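One chain of protein is taken out of this complex; the other chains stay put.
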Amino acid sequence: MNYEVNQEVTFFGRIDQVNVSTYDSYACNVTCEDGDKVIVRIPESGEVNVNKIYYFETLAINFKDRIHLQASKFQPIAKMDLAEEVKIRLMQAFYTYAPFDLPAARKEIEEKIAQLKSPEIKLITETIYRKFADDFYLYPAATKFHHAYISGLAYHTYSMVKLADGYLKVYPFLNSDLVYAGIILHDVTKVLEFDSYEGSEYTVKGRLIGHITLGSNEIAITAKELGLENSEEAMLLEHIILSHHYYGNFGSPKKPNIAEALVIHFIDDADSKLTVLGEELEKTKTGEFSQPIGVLEKERYLKHKYSK
Amino acid sequence: MNYEVNQEVTFFGRIDQVNVSTYDSYACNVTCEDGDKVIVRIPESGEVNVNKIYYFETLAINFKDRIHLQASKFQPIAKMDLAEEVKIRLMQAFYTYAPFDLPAARKEIEEKIAQLKSPEIKLITETIYRKFADDFYLYPAATKFHHAYISGLAYHTYSMVKLADGYLKVYPFLNSDLVYAGIILHDVTKVLEFDSYEGSEYTVKGRLIGHITLGSNEIAITAKELGLENSEEAMLLEHIILSHHYYGNFGSPKKPNIAEALVIHFIDDADSKLTVLGEELEKTKTGEFSQPIGVLEKERYLKHKYSK
Amino acid sequence: MNYEVNQEVTFFGRIDQVNVSTYDSYACNVTCEDGDKVIVRIPESGEVNVNKIYYFETLAINFKDRIHLQASKFQPIAKMDLAEEVKIRLMQAFYTYAPFDLPAARKEIEEKIAQLKSPEIKLITETIYRKFADDFYLYPAATKFHHAYISGLAYHTYSMVKLADGYLKVYPFLNSDLVYAGIILHDVTKVLEFDSYEGSEYTVKGRLIGHITLGSNEIAITAKELGLENSEEAMLLEHIILSHHYYGNFGSPKKPNIAEALVIHFIDDADSKLTVLGEELEKTKTGEFSQPIGVLEKERYLKHKYSK
Amino acid sequence: MNYEVNQEVTFFGRIDQVNVSTYDSYACNVTCEDGDKVIVRIPESGEVNVNKIYYFETLAINFKDRIHLQASKFQPIAKMDLAEEVKIRLMQAFYTYAPFDLPAARKEIEEKIAQLKSPEIKLITETIYRKFADDFYLYPAATKFHHAYISGLAYHTYSMVKLADGYLKVYPFLNSDLVYAGIILHDVTKVLEFDSYEGSEYTVKGRLIGHITLGSNEIAITAKELGLENSEEAMLLEHIILSHHYYGNFGSPKKPNIAEALVIHFIDDADSKLTVLGEELEKTKTGEFSQPIGVLEKERYLKHKYSK
Amino acid sequence: MNYEVNQEVTFFGRIDQVNVSTYDSYACNVTCEDGDKVIVRIPESGEVNVNKIYYFETLAINFKDRIHLQASKFQPIAKMDLAEEVKIRLMQAFYTYAPFDLPAARKEIEEKIAQLKSPEIKLITETIYRKFADDFYLYPAATKFHHAYISGLAYHTYSMVKLADGYLKVYPFLNSDLVYAGIILHDVTKVLEFDSYEGSEYTVKGRLIGHITLGSNEIAITAKELGLENSEEAMLLEHIILSHHYYGNFGSPKKPNIAEALVIHFIDDADSKLTVLGEELEKTKTGEFSQPIGVLEKERYLKHKYSK
Partner (left out) sequence: MNYEVNQEVTFFGRIDQVNVSTYDSYACNVTCEDGDKVIVRIPESGEVNVNKIYYFETLAINFKDRIHLQASKFQPIAKMDLAEEVKIRLMQAFYTYAPFDLPAARKEIEEKIAQLKSPEIKLITETIYRKFADDFYLYPAATKFHHAYISGLAYHTYSMVKLADGYLKVYPFLNSDLVYAGIILHDVTKVLEFDSYEGSEYTVKGRLIGHITLGSNEIAITAKELGLENSEEAMLLEHIILSHHYYGNFGSPKKPNIAEALVIHFIDDADSKLTVLGEELEKTKTGEFSQPIGVLEKERYLKHKYSK
């Protein structure tokens, strides 16, 4: 993009990097809605956050023979009163989204909650789900590794629900209430583990406590408030949360000791790996091996002639 | 059962134990078709095998104040010309069977083979399947651990086929031919690893080579005979066999490096554990923990109030 | 003790074993206050618990040429209205006690709480301590392994407090509030993990959730009720609880990430091992090696000539 | 080397690197027979392989002020009809060779085969050896790690044969036929695992199947063709191949279960490490430590005053 | 053997077990020179050691309807002045010996020492060898595991020397002085680690310090006494001793960092396993698998048709 000195420029943009300097303003690398890259200068007193979308009002200036945009106004869109379609347009322009039908997923997940037969399981699950629902459909499932994009958490949960259908058919001794409620709750406190849904970083709480214990706490507090603190249902759901990573060195203080917890571990593990694998194979040419895949012990996978 | 001395007794029975002694005959613990336990004395020159069904013609004798049945004739039913329904009746009386609908499973498995789209995959799979089909529906999947009963191998394979349906729906990048062919072939050489379908023991070949390499060899030999020794299909199927236990210390010389091999590993692992878990929970009272389960790292599982 | 048939015998005793039989009563091995062993027969309809103290009213009978005491009345002392000094006498007669000055320990622990400087840490700690204080001074620290006797939990906590004094002197960057509060709370939910203070067994909740997560839940609930759910203090205390076993395979979902948590882990680990070691050496002759010690990787320790 | 523009230059050279660019030709780094380095430009339509020797006919051109050689003809020597002594001269000029007397090694290895006493072992070993013999004396034993030079495979095999002589003298219970045949066959399918003997890369088959299973397949196929598929000899040789890396995580699906397999593992392991160690010490000054040695757990070895 | 009451019985015997009782004498199970088993009663005041040979003068008595031999005199042969051939006869009657030609081994080992070229290595090696030579040819190499019989230490050392010959031929960079001296010294302090050559038990020093450090100390002390405490030779020999078990969890505080130490580790490891394997196969029938072998990770080895 070519601006002339003194031109006024107004636009939405995502801050990619903030460069602190000895000048009385600092330079931010900003991506515009059409993909262009510009340098925006923010006054030293201002505060901006990487990976957030801002509305900028700027003036083009000459800075060491290059055009920089000096911001007179900069406002995060989260604090603006924008039309819903504008918000969606901006989000889609600036962020990567999980590749799935979000409304269909939400419908399916809420139907599963509605169909829970045990009143206690339903009450606990619904209460926690409602508390976090807004963030649940925005947050990623990880800051890196698997499902690290907007709505990754819901995408992952939805795939697990679908896989669970198959397991419940083959193994009739499994209780479907615990399986579906466990899946829906298992990662829900990741919204507390990360500081935002875009460009997530771990919070201090996320690092010191972690989403597994935060999930367990959430059930304990909710059960207490619902008068269910001594219920078997609260205990079983809490156990599912605690054990879904299976091994202690992956963060689980308990191994699964009920069948439903074991199945949820299998499904969680399989989905977190297969989704990444599918994405990596897409980037690989037929007849070649993928890059080493972190979640798959750094193995490289062949894209063979039958790979789609 | 009370026999009188000198009474002639004729019956089918399964030999449970052979006790060698200093007498000129040895005493066998035998279970009769109605569950009764008797002692049958076999002449020193005879040879009988534990866990096989025999037809006995005997005479009741007094042996140290107890009634023993002195065998004048004993013949394994495998060498007799019995009507099919008699054979089935005897098998069901004396052995534990996998708890599934075998004809339905056979139909499903053979349909999956018939529906394979790749001519090379179909040719290799069908050739090997036909070679082993008779034993495939009789052998267990293990001598102990998971699916250790008659037809356990087919039962396990059938459950895996059903689980695969679900995975193929959720992950469209997977090739269904490789998944179904891989599942059907993955354990087929267990019929060479064990010495018989009843009361199986490992053969020397099973111990020195193992079903994984035997399966790999089978594909290599079959591919060569079909002129497919340099085909990508033979290589991919062989890789699936080799890698289905994932880790070297569980017998796999290669980790999965194609997506279909990884999925088959997940499904194999899940089914071998969940089937045992279901059986153990059946033996457990509600509110109590199961015995430590070998295939599940000796963990005990709770039969909670929602367990069926 | 020799009783005559038809003699009436009344006494306090601890049930050591319950032998179920085909008779309409079952035989219990019971230890009397003076150490004698008797057989007490309880009607089939009765219910007694191993390791509890009962008051028995019995009649001596001849049972297969031995004297058994047929109980007409049997009542657990926990449900009786006994004078405090009688209770203490009975407890000391029948149970093993931690070898320490309990009132002094209680005084010291409560002083440490009283001296906490941070109002938030003090509030959380005091609230939880008061809730569990009665059981805290009765429960063991484990069902086997270290401090497996009455008051073992308090004994262990008290020793840790004393060791902490030394560490705080050498490392001035440590915060004493977090160290003392963390020590006092670190194992307090063991009173929920075990079903009773005498002859403890793990509860279902203890097995599925565990004292580490139960402790974390307790802080989360308490902090919420005190309006401190977003306080750094609650988070730090919870982190200390979560990380005090250090490794995931010992039950900690997080490794220590604050200095005070690391010190508490060191002190906890040292005390749980050294206390057992001291007890084992007491049973060993000078110049010989102890039995293999479970908590010390089954090593045998030499009682050398300088060992006390 | 200094060429003038328009000079015609004809020579043999080894391609070291191919640099793709936006020009209609790409620049290759080429080493000449006398060690000189030149840049050869190949037309975009041409195809050349790194580490292979080519015959070049070129014209010197000026390319950005440097002399490049524009190739009008380039032909891999493998496709030329060169005299044997020319081929040997070129191979020795361009490649690193194993430091041993190859004809002596070949003579020794073929004598060992000729002296095999068991007709079955001899037949299987000779058949496979003849099939691969040409490549066997050219291929390296690895792409990196141990014996990674031309004829490395034969050099390694020959050293193992010599070490075996010593073991057979000390342990008379070992069968020499199995030891020698096993050594000769143990790595022979490395010629299938690598794509060429010079500058080897792993083939897809090498990565998905691996030389251990390929060796096992080779014996199975050969035994079948010789009518020895059920022979104990084929099974024992296959077991030796499968187990020679000992541990699953080093690629062996079975641990050694016959004495000869164990000895071959010891000898294989020792030679692969000691040969590298000797080479590393040669590069080290007396009194100093070598570089960390990959095959020796990254340990550094001292070249002491007695090291030769 | 049948003795009559009051018969005087005089004989040599090995004490197999000492049974302490409440009588004023205790009963010892004793094996006689001809293999017979008798009970000898020793006065309470006497002291006897298991697995040692004694000369007994006894009187046959009736003890609870069995014949016991009441000892009036019992003397360990180590304290008697017996002719050399009598001692040898008794040792061979009562103990298991290593199956090798001891004088040949001693000759070979001493020749290796005599041929050491480095004066420093020779001086250190000879000094330590002479100090321990008597015990060196009597002690076992272990109390259980490998070479656990009289002269096992010398047998093991001798086999290692023979294997070393082969390695020195194949790898000319190895220094033969360090290899032979290292082998001869590597286990020599096992004579301090065990309390006697017959029926060895670990000494307290053996358990707290161990033969590896004792060997290192021996070299350090010897070097100091010879004025060689700062010599490279003493350091290299000490390093060989320290590293011959390779891994820390097998007792080596350092991994090998000179080539000779690595070779000695290989040879030590191979001989300790192959010798046991040979002995186990001798006890196994052709076509069967051996018992699980402790030193070989509990693997069972097949005695195949070519096994000798």
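When the chains are written out, they are named A, B, C, D and E in that same order, and each has its own residue count from 1.
Definition applied: a residue touches a chain if its C-beta (ideal position, glycine included) is under 8 Å from a C-beta of that chain, and two chains touch if they have at least 3 such contacts.
Since we're looking at a predicted model, the values are computed, not measured.
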Left-out chain, listing which of the shown chains it touches: A, C, D, E
Of E:T127, E:S196, E:N217 or E:T284, the residue in touch with the unshown chain: E:N217
Residue numbers in chain D that touch the chain omitted from display: 287, 289, 302
Chain C residues that touch the omitted chain in the full complex: 118, 159, 162-163, 165-167, 169-175, 177-178, 232, 236, 255-259, 262-263, 266, 269-271, 273-275, 277-278, 281-282, 289, 296-297, 299-302, 304-308
In chain A, positions touching the absent partner: 204, 207-208
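FYI, only the chains that are shown with their structure count from here on.
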Chains in simultaneous contact with chain C and chain D: A, B, E
Chain at the geometric heart of the assembly (C-alpha centres): B
Contact-richer chain pair (by C-beta pairs counted) among B-E and B-D: B-D
Reference chain E; chain at largest CA-centroid distance: A
Residue-number overlap at the chain A/chain C interface, same or different (half cut): same
Between chain A and chain D, centroid-to-centroid distance (C-alpha), Å: 49
Euclidean distance of C-alpha centroids - chain A vs chain E, Å: 66
Centre-to-centre distance between chain B and chain A (centres being mean Cα positions), rounded to whole Å: 45
Chain C: positions in contact with at least two other chains: 204, 207-208
Pairwise touch network: line, ring, star, complete, or other: other
